[in-house]
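Okay, here's the structure, questions in a sec.
With one protein chain withheld, the remaining protein chains of the complex are depicted in position.
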Amino acid sequence: MPGCLWGRTGESSVEMPSYTILLFGPASAAIGQDRVTIESPSQCTCDELKGQVVLQFPALETHVQVGRLAVDRGFANADALIDPAAEIALITMVSGG
Amino acid sequence: MPGCLWGRTGESSVEMPSYTILLFGPASAAIGQDRVTIESPSQCTCDELKGQVVLQFPALETHVQVGRLAVDRGFANADALIDPAAEIALITMVSGG
Amino acid sequence: MAVRVRLTDGALGGMVRAPFTPGCGARIMFDGVVRPEEDGQGITGLEYEAYRPMAEQQLERIGQELVEQHGLISMNIEHSIGFVPNFACSFRLVIESAHRKEGLRAMDAFIDRLKQDVPIWKCAK
Partner (left out) sequence: MAVRVRLTDGALGGMVRAPFTPGCGARIMFDGVVRPEEDGQGITGLEYEAYRPMAEQQLERIGQELVEQHGLISMNIEHSIGFVPNFACSFRLVIESAHRKEGLRAMDAFIDRLKQDVPIWKCAK
């Protein structure tokens, strides 16, 4: 039940995790920013975070579809739980060489 | 019937063709010469000429076996008739590069 | 260290010819060159952008993998960042190996991986 916080009444509510995602190349150009910040109701897997990006930044949809997330400079698996403190980047279709 | 010359009695006998064959690398080293001359009873095909080389220079046998003849700087087919005036070379196993 | 990686600002210049590493029987050098058109359109060059720390790490990782897999002697990888004009070199890969076959295979494999897994993007200008 995401969003439902049991117990410890009287304490401040649990902070929603906030993810900063670095953008490069075409993705960065698409929204004119080199990063986006995503507020999520709970800690996300890689695929969930991609879903949140699309929800909150629809202009990035095609980039997210063809892209992968890198976490601390390595590609993350789809179901890997992502630490909000990690260095996260959206790696869209690359074109080096 | 090689060697049998019909007709035109009284003329000088037909000259036996003489082939000069250039040698290189291991073949040249094997007999300490950079060429051999082969007297043949008649004009030879490539394979016949190789046979004559082995007959007249047995030390070249293994080189002839692995080698090919070049005629005027191109590899000759086994059954090609070879002009004694051509530039002929024995190309043994090469090892460039 | 068998693998060296460098990201360089602008076009790659001529390489100083290093002596051959002992054991090397084949050195293969690949220069990727900017062509004056992209998708049929005339351009003046390509602008490369990288996620630098990850690009360096990926190039190093892919290099190490291929050095081990193919038993290479050394791999030297250089890629441009920023603007590279037409007819200039934006990527260079130098592989030393005992024999040519493994060097050629590794070169092909490296460039496939570069175009798939290294966070560098180009933009026609």
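A few comments on the model shown:
All chains are identified by letter, namely A, B and C, in their written order; residue positions are counted from 1 within each chain.
Everything below uses one rule, namely that a residue touches a chain if its C-beta (ideal position, glycine included) is under 8 Å from a C-beta of that chain, and two chains touch if they have at least 3 such contacts.
Just so you know, these numbers come straight off a predicted model, no measurement behind them.
One chain is not displayed; in the complete assembly it touches the shown chains B, C. Of the listed positions C:31, C:47 or C:60, the one in contact with the omitted chain in the full complex is C:31. The residue from C:4, C:52 or C:100 that touches the chain not shown here is C:100.
In the full complex, chain B touches the omitted chain through residues 22, 24-26, 29, 70, 73-75, 89, 91-92, 94-97. Counting over the whole complex, chain C has residues 14, 17, 19-20, 22-33, 35-36, 87-89, 98, 100-101, 104, 107-108, 111 touching the chain that is not drawn.
Keep in mind that, in the parts below, only the chains that are shown with their structure count from here on.
Chain A and chain C have Cα centroids lying 30 Å from one another.
Chain B and chain C have Cα centroids separated by 52 Å. A straight line joining the Cα centres of chain A and chain B is 79 Å long.
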